[in-house]
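With one protein chain withheld, the remaining protein chains of the complex are depicted in position.
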Amino acid sequence: MRYFKLIRLYFRIGVLNELEYRANFFVQIFQTVLGLLTALGGLAVIFEHTGDLGGWRSDELLALVGVYFLVGGLIGFVIQPSMQRLMMDVRTGTLDFMLTKPEDAQFIASIRQVEMWKLVDIALGVGLLVVALARLGRVMDVAQVLGFGVALLAGAAIVYSFWLMLATLVFWFVRVDNILVIFQTMYEAGRWPVTIYPGWMQVMLTFLVPVAFAVTVPSQAVVGRLTLQILMGALGVAALMLFVSRRFWRIGIRHYSGASA
Amino acid sequence: MIGLWARYYRAQIKLSLAVQFQYRVAMAIWMLDIVLSPMIYLVVWTTVAQSSGGTVNGFTPSDFAAYYTVLMIVQHITQIWHMWEYEYLIREGGMAQRLLRPLHPINEDISQNISYKILMLMVLIPAVLLFVLLFRPAFHTPLWSALAFIPAVLMGAALAFVIGWTLAMAAFWTTRIVAINSLYFTAMLFFAGYLAPLDLLPRFMQMIAGVLPFRWMMSFPVELALGRVAPEAVLGGFAAQALWIVFGVLVLRRVWKAAVRRFSSVGG
Partner (left out) sequence: MSASKSAVVIQNLRKTYQVHEREAGLGAALRSLVSRKSRDVKAVDSISFSVDMGEMVGFLGPNGAGKTTTLKMLSGLLYPTSGEARVLGYVPSRRERAFLSQMTLVMGQRNQLVWDIPAIDSFELNREVYRVPVAQYKQTLDELVELLDLGKLLTKPVRNLSLGERMKCEIAGALLHRPRVLFLDEPTIGLDVTMQRRIRLFVAEYNRRYGATVLLTSHYMADVEALCKRVVVIHHGSILFDGDLTALVERFSPHKTIHVKLADENQDFGAYGEVISREEGQVVLRVPKADTARVTGQLLANMEIHDLTVEDTPIDEVIEQVFAQPKEGRA
């Protein structure tokens, strides 16, 4: 399909670009290893003192950390770079180049910028998941794998919509680049299962900044804690947010075009 | 002589306040991290305590609440960020401008550091109050310990600045300073008492923490504020802080010399 071809083209440009900067590769590896040590170190310290955290055993938490890296890598690979590029383009007035292309503006804006080396994070996440599953002695059957996949996609869709809505704000408030930091800071909370936080925090981490859907729900799928209810809820929220963010985007584009006319 | 320095600092801090005030919204968003991270770890440790019969090594949930409340304050007072700015400073000509003046560039950074912390009290104080309301910390601090906290945290801030500024010098040699920064912050996480009170770390980590300077930046003042330092260990603590500061300054001077040489060879 057309869209896949476009995706491949944009990604290829991203790759060629990145190879120019060899240092970035080593830096990313270093950062990822550091992140891994931090996560594992944190778990080690916690489990010195307890057998489980809010009902989650250490290997289940390992799976959670795996999803944390996987989703984080996904966000860092395409969602974050593209949204940041969008905001910068609006600020510097170069958005018009994108708007005059014949493809759907939202689609282009969302896949335009790629940070190739974040694939390392995704790889690490997958690796951790495999290790965790092995240690748990679990073998996921088809239904569970499907559940995980759906939960992951739903989570990704929700995060994407969230970022898109934040980025769309730039059409009105040009200097909002800092706002993206909010997500990154709160994503830190996703390192731990959202269920351990006090009620009001859980609400914030679910409906304000969708960390729960991004990390906890897919992890629940991996360790067998996912209920059909939650999965349906995630799908529902995903569909809703995709719809809302697209509408918001259209309003933003209209505003932008009107303003510069 | 001191008068001239005082006048310079007053003028420079006034100017920094004026500039930073214009970016207060962005800065307040940066503060989110300082408020949120302690909250996360507090919840984690409280959960651990609840599943271990109510305490972890003598820390009850309200002890943890007290620990992280104070940690939040100490982190604000001792934080440094200049290593993130130096890459741009050098690249966009700001460093060249500083080098043209008859004044060491570090003075501007010191002033900005101080003015930021003063300004952001506006965000910190409500955050601390909120923390206290939500998590109900319990304090059992003797007066002398609370008083000792003040010089300890100031020395901690000085130490953090010296080390952080030296680290920022790496920007003169490489643009990949993010890697070095990440290493620094990861070390801080474990060995300054952030992830967990140092007493709760596994033995080998505690040993590493003992030889690194990070505990003297944050953990030591925090423990003083909580009354968890034995009276006979206090002087030793201050001495350790002082020694690390002296050592840090000596290293800073060597590195700075090399940095200027490097800048002047390749033109920044």
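Per-chain numbering from 1; labels A and B assigned in written order.
As a convention for this text, a residue touches a chain if its C-beta (ideal position, glycine included) is under 8 Å from a C-beta of that chain, and two chains touch if they have at least 3 such contacts.
Worth saying up front: this structure is predicted, and the values here are computed from it rather than measured.
**Q** Check each of B:A96, B:L147, B:L235 or B:L250 against the chain that is not shown and name the one that touches it.
**A** With B:A96, B:L147, B:L235 or B:L250 as choices, the missing chain is touched by B:A96.
**Q** Tell me which of A:F11, A:F25, A:F47 or A:F248 is the one touching the absent chain.
**A** From the options A:F11, A:F25, A:F47 or A:F248, the contact with the absent chain belongs to A:F25.
**Q** Considering the entire assembly, which residues of chain B contact the chain that has been omitted?
**A** Against the left-out chain, chain B lists 4, 7-8, 11-12, 15, 18-19, 22, 93, 96-97, 99-103, 260-261, 263-268.
The rule we apply is simple: only the chains that are shown with their structure count from here on.
**Q** For the complex, give me every residue of chain A touching chain B.
**A** 23-24, 27, 30-31, 34, 37-38, 41-42, 44-46, 48-54, 175, 178-179, 181-182, 185-186, 188-189, 191-192, 196-198, 201
**Q** Contact residues on chain B for chain A in the complex?
**A** Going by the criterion above, the answer is residues 25-26, 29-30, 32-33, 36-37, 39-40, 43-44, 47-48, 51-52, 56-57, 134, 174-176, 178-179, 182-183, 186, 189-190, 195-196, 200-202, 205.
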